[in-house]
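Got a structure here, written out as structure tokens. Questions coming.
Removed from the display is one protein chain of the complex; every other protein chain stays in position.
Right, chain A next:
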Amino acid sequence: MAEKRWKVMPPQALSFPQGLCGVMVLHFSVCMHSMFEPLNLSTTIMATFFGEVLSVYSRAVEEDDDELDENEEDEQIRRELEEKREVHLHWSPEVSESLKSGNKLQCSNFVLAVGQNASSFLSVHILSTANWDTIGRASAWNERSRAVTGQSCEESACVFYRHKDNPTVLICQVSCYVAEDQLFQWTEKVFDCLQHRELNVTVLSDTSVADYKTADYLGGSSAPFLRSLHTSAFGDQPVCQSLEQPNIVTGLPAAVLNHCQVHRIAAVVYQCYSDVIGPDSVTMETYKPVLTKLGRSIQLDLSPSTDALRKFVRTTDLQSNLYI
């Protein structure tokens, strides 16, 4: 029998325009499913009275129905979508020339900043010394990418910099969202361009204090704070306390740690738990102890001007109308 029933399923993640408080906008992707399954309208998004949108994680697992023969059109759509979601690296002509001839990027220190605070921290304290060349960027299209005419935000969302005097120091700022299915690929592609010998990887990553699990009650004064997680090959002493059980790291920092662990590369992740949404100077200050380690190979601006800080912090002021 060829009866099929339409089943409405939520996509893996949904994007919400900022400032759309308390209004639920749900895009549903519709897919074919076998009959005799209850019509299942499970939403993975929940809105609270305060307007924040929380994603609710369900542990239920769909039975995979791959005995259901996919028709050619379905397959083609799937293939095209997969192609569109591929991660692309765009290097400067000089770098891509050298990569093409088989020479990987010589790199002793790779600093990766994931999130707005971590990225702004690097901009203020390190990149402001003006000794940096932009050598490339990575782009990854996904459901949270916004279509902007001209220069899309994606183009400036993941940029690689190289130190002018010491070209073995690389910095990457990631402020865009890399989807779950793109994390592995992003890491493979980026690390494929780097020389692995004597490589040290430092990842600064923003996260919300709501994701931090502890038996003690966290008072208002405790956040922001820093926790570290490192691979077995990392021989140094981290600058802060290690991440306690049962906390875990997810996203790009986790993908980088996994890659470095299995390839025996020294890597450390500094995860900053903050109670402020959006960039703020107090959260950025939390990363300062990391500078003492980085300072050996990178020239730093330890006391940036308030103007420089203001430039990065101010941008979110206008966008939130949550507490008007």
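The rule is simple: contacts are C-beta pairs under 8 Å (C-beta built on N, C-alpha and C of every residue); 3 or more make two chains touch, one makes a residue touch a chain; residues count from 1.
By definition in this document, contacts and distances are computed from a predicted model.
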Name under which UniProt lists the unshown chain, selected from "Mitotic-spindle organizing protein 1", "N(6)-L-threonylcarbamoyladenine synthase", "Origin recognition complex, subunit 5-like protein" or "Proteasome assembly chaperone 2": "Proteasome assembly chaperone 2"
Absent-chain contact - pick from A:L229, A:V290 or A:L309: A:L229
Hidden partner chain, touching residue among A:D74, A:E94 or A:E244: A:E244
Listed residues A:E82, A:E97, A:E198 or A:D236, member touching the removed chain: A:E82
Interface with the unshown chain - residue positions in chain A: 1, 12, 36, 58-64, 66, 78, 82, 180-181, 183-185, 187-188, 213-218, 229-232, 242-251, 253-255, 257-259, 261-262, 269
